[in-house]
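Mind having a look at this structure? Questions to follow.
Omission of a single protein chain aside, the complex is shown with its protein chains in their original locations.
The block that comes next holds chain A.
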Amino acid sequence: MSPSVRLQEMIRVIRGARTQGEERGVIQRECAAIRAQFRQADNGTRSHNLAKLLYVHMLGYPAHFGQMECVRLIASPRYNEKRVGYLGAMMLLDEKQDASLLITNSIKNDLSHSSQYVQSLALCTLGCMGSAEMCRDLAPEIDRLLRASNSYIKKKAALCAVHIVRKVPELGELFTPASRSLLSEKNHGVLHGAVVLITELCERNPETLEQFRKAVPELVQIMKGLVMSGYSPEHNVAGISDPFLQVRILRLLRILGRNNETASDAVNDLLAQVATNTDSSKTAGSAVLYETVLTVMDIKSESGLRVLAVNILGRFLLNNDRNIRYISMTSLQKIVQTDHNAVQRHRGTIVDCLKDQDASVKRRALELSLALVSAVNIRSLMKELLLFLSSCPPELRAHTTSGIFNAAERYAPSQRWHIDTILHVLTTAGGDVRDETVPNLIQLITTATELHCYTVHKLYRALIADISVQSLVQVACWCIGEYGDLLLRGECEETEPVQVAEDDVLDALETVLQSHMSSPATRGFALTATMKLSTRITHNVDRIRSIVSIYGSCIDVELQQRAVEYNALFKKYDHMRAAVLERMPVIDKSSPGHTNGESAGGSIKEMEPTKRTQEVVLPQEPANQVCDLLDLLGGSGEPPQPSPALSTTALGPVSSTAGGDLLDLLGGLDAPLDHVTRPGKTLGPNYRLFMTFVSHSYPPQSVQLQMKAPSGDVIPAHGLGQVTQTVLLNNPNKVSLKMRVRVCYTSQDFVCQDTVQIDSFPSPAW
């Protein structure tokens, strides 16, 4: 029986096993037999046993005892044994195994073997799993083969050299001369290998890149030959002559032409020719066109060519093939910033792709649509986006809502439109919006003073329709509490008047309070709103009093505390109630109670207007208040001058006036925390960063801080990594500052603190 049949017999037996256990049994027996055979002397069956072992390995069973056998087989003089041995080496040995070094010598010998097929085995194995050491050892051999051998070996040597350069970049210089001369070969395999090698060399070494720019005319010639040549049966794929080579040449031209006028000029004609002559009815042609477009957009091409490229992408958008639509959109995404107008022309098609069945296509279309929003098309585009939101897949909803909010914020044509849009989003997908949507929306509503009546009516109607969407309910409660009087007055210019009785309003709020769907935060909103209504309604104040006193014994501590305080407000401080609960001033977007950044683990506290209004110090306060807060800008404005070694962070003011609140500003710190060498710390939910200015009576008004989010959530143990948070400190008046920084974090379930004092900032920093 021929030995190879035994391999197939084993495979058949393994496949015939009916259970996992049976299969394991068969394999254990076979492995035992194989191990026994390996221990014996050469009996002509070694290669077949190794092949059996490799099959077992592919099924997922351990096969490390075959490693030495691979080494032995590679050293055998017989081709069939070498073949399996090298295959085994590629499957079982990688550069991390010690045994891999043992085959270096065999590979070296085989590289000079008389049979090109043996040479090929060695080249293939070296190019697949060669370690850096092996590569260093054998690089001269490879260089020799690059120069003087037949095309079969040359093409393999070229790719082997690519692998060597990837492992040991310094060896690139060794291969540069040989690779240049390879460009004059006619054999496509060698040419392809040469182009790949040159690409790799140019990507790693800018000097080599300069050198090879001189080869651009030669590459253009080769490419022209491929495009204009007639049908070549050997390399033809769907009407394209060697698309693999064409794509690689285009990629190399892209790298050579990038940021270089001369090189880019030299290829302009060629690219235009390829773009117009390539038949893209099949994938091969589309692949070449795609690479051409990428090259055009990346080098300094003339504007006519760029427009041609964008039009090709636009044509791709209409293609029936989903793959082509997908890559068209990824490409458009890359150029939408630089060639915005050109891409705008295809907006209609892109928006249509929002309705595609495929989730990847939808995602791309969404990204592109959001990038294409501008002041001109905001109304029509938003209609499409809102339509998309109502039917979009759940994994895209959060992204869509935040994209819509950003777009609305930047380009809203009117405040009413803005409010309407946000409300629409909340009703459609309120569960997927970010936490800061609620404070943002509240702030927006307060600034739209003429629309208070309209807004509160709309929100009231939304509230009585559905109380399950927490964000919407929270905003609605806040508005009703704040503008309840406008609601009850009934008349409103912007919407139809509807009579709302005080009892109805209180019913609605009580429903929210009692519903099991309401989160604790929502109930807090509802309770506060109820309380605020006590100064805005006339008849049912007693009802409010009783609601408030009931919640004085609520299990939820937060609600209980509020209810007790409101009770006190009714009883002991009734004379102050009207003043405390009066209409809030317009909230300034840059005020500290309103952070619009996210950070690791912290939850943004809801806008608690009644409690905090008295304690929040707005930046316009006189400077002699010690608890002055730094103006936290959201990031726009002139770029702050970042200091390199700066470890300043967000400011938390320490006020020495009684009752001053230490605001947690969850923000970023640029100091690596590696001076603390405790095991892995998490910036858990207790992460806080406090900064105070010391030895100043007040922080300078001119100093501005901008915080960014931390780079990660966990700091690995033993100083193996760090988390960085960047804070940019703008100090235009170059005032000298001293700051104290305190960091709170979680380490092994303990909450820890570290304090650092910064006595001076390096003067060049300012």
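Keep in mind that, in the parts below, contacts are C-beta pairs under 8 Å (C-beta built on N, C-alpha and C of every residue); 3 or more make two chains touch, one makes a residue touch a chain; residues count from 1.
The criterion applied here is as follows: contacts and distances are computed from a predicted model.
Participant: Any idea which of "Pleiotropic regulator 1", "HSC20 protein", "AP complex subunit sigma" or "Hemoglobin subunit rho-like" UniProt assigns to the chain that's been left out?
Facilitator: "AP complex subunit sigma"
Participant: Out of A:V168, A:V361, A:M382 or A:V438, which touches the unshown chain?
Facilitator: Candidates A:V168, A:V361, A:M382 or A:V438; residue touching the omitted chain: A:V361.
Participant: I'm checking contacts with the chain that's been left out. Which of A:R6, A:R72, A:K300 or A:R322 qualifies?
Facilitator: Residue touching the chain left out of view: A:R322.
Participant: Check the options A:C202, A:L219, A:A287 or A:I445 and report the residue that touches the missing chain.
Facilitator: A:A287
Participant: Given the contact definition stated above, which residue among A:L101, A:C128 or A:A448 touches the chain not shown here?
Facilitator: Once the missing chain is taken into account, the touching residue is A:C128.
Participant: Just the residue numbers, please: which parts of chain A touch the chain that's not shown?
Facilitator: Residues of chain A in touch with the missing chain: 8, 11-12, 15, 44, 51, 54-55, 58-60, 78-81, 83-84, 87, 90, 94-96, 115, 117, 120, 123-124, 127-129, 131, 152, 155-156, 159-160, 162-163, 166, 188-189, 192-193, 196, 234-235, 237, 242-245, 247, 251, 283-284, 286-287, 290-291, 294, 322-327, 357-361.
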